[in-house]
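So the structure is just underneath, and the comments pick up after that.
Yeah, one chain of the complex is gone here, protein chain that is, but the others are all in their spots.
Let's turn to chain A:
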Amino acid sequence: MTSPRTETLERAATSPSAPRRPDPGTRRSQRRTFTVRKSLTILAFLSPALIFVIIFVYYPMIAGSQMAFRNWNLSNLTDTSWVGFKNFAAILTDPVFYTVLRNTAVWVVASLVPQFVIGFALALWLRRKFAFRGLYQALIFFPWAISGFLIGILFRWMFNSEFGVINDLLSKVGLTDQAIPWLADPTTAMVAIIIANVWYGVTFFTIMILAALQSVPEELFEAAALDGAGKTRTLFRITIPYIRTTLALTVLLRVIWIFNFPDIIFGMTGGGPANQTHIITTWMIATTQRGDYGQASALGLIVVGILLIFSIFYLLAIREKKAVTT
């Protein structure tokens, strides 16, 4: 049962008042003063940035995409003829591709969930005021400042079966009596790279969620407390609904980033043993390393396609949910 007062508070929390629309008359007069000359001036000011973005982002993107339909191999650039969908066919008929797809799904889900839960918990903890809070915050944010490839190399040594600190610790606390060959076995290698990624990515959620938490008005908590709402109820009825949009967007961003994050895997296993820890993006790097930019580019387009479809469905789902709850 929810008290009527809490309900009102929830509504206030979930539907922040929309900015007031300007008076139609004012808008019209604004538009009139917005002359061609003015818009040209604005365009002129924007043009360096626009030209820059077109030259350095869109042009390479389009130029890169067309390689997907050509025989573009660095070992021989004398023949770069158009080959239609041959590169895509080569990828789809390669059995490794399906292992890679499965790995990508495992990599994203198994990294994201713990990152989110731990990140959320840390953010809630850091929100409270206590001594040396700033220091703790800095320490927790630290992994975000390290290059992913370096993290991969560090964890590669930590997970080393014979000289690594992880096996050493496990045997010292008596959890294992035999060294675990972490990176030599496909399953344990997958676990190891996911642990490294969780360590790295928790920070992102902590930063984003903490920022969102700080925007929740203190009065809401005070009112909830007055109404006798416990900690759990406050969390699920006040905090989460208030920051829901941030949560949804951080999860979306993070899914895309984890999907596109080959650094740790590359540093730790290079996709091995026997391609069993490759995700699409590490496989794409491996493809460019053997000079086949045609296939790599095709893989790139496949990644864009998957992420686009995912984003559309995800955003639709969120909108739906929002429509239902409000």
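By definition in this document, a contact is a pair of C-beta atoms (placed from the backbone, for glycine too) under 8 Å apart; a residue touches a chain by one contact, two chains touch by 3 or more; residues count from 1.
The criterion applied here is as follows: contacts and distances are computed from a predicted model.
Per its UniProt record, the hidden chain corresponds to "Multiple sugar transport system substrate-binding protein" from the list "histidine kinase", "Vacuolar type H+-transporting ATPase subunit I", "C-type cytochrome biogenesis protein CcmF" or "Multiple sugar transport system substrate-binding protein". Considering A:68, A:122, A:286 or A:302, the position touching the chain not shown turns out to be A:286 (whole complex). Contact with the chain not shown here comes from a single listed residue; of A:179, A:235, A:248 or A:301, that residue is A:179.
The chain not displayed touches chain A at residues 41, 44-45, 47-48, 51-52, 73-78, 160-163, 179, 181-186, 189, 269-270, 272-276, 286, 289-292.
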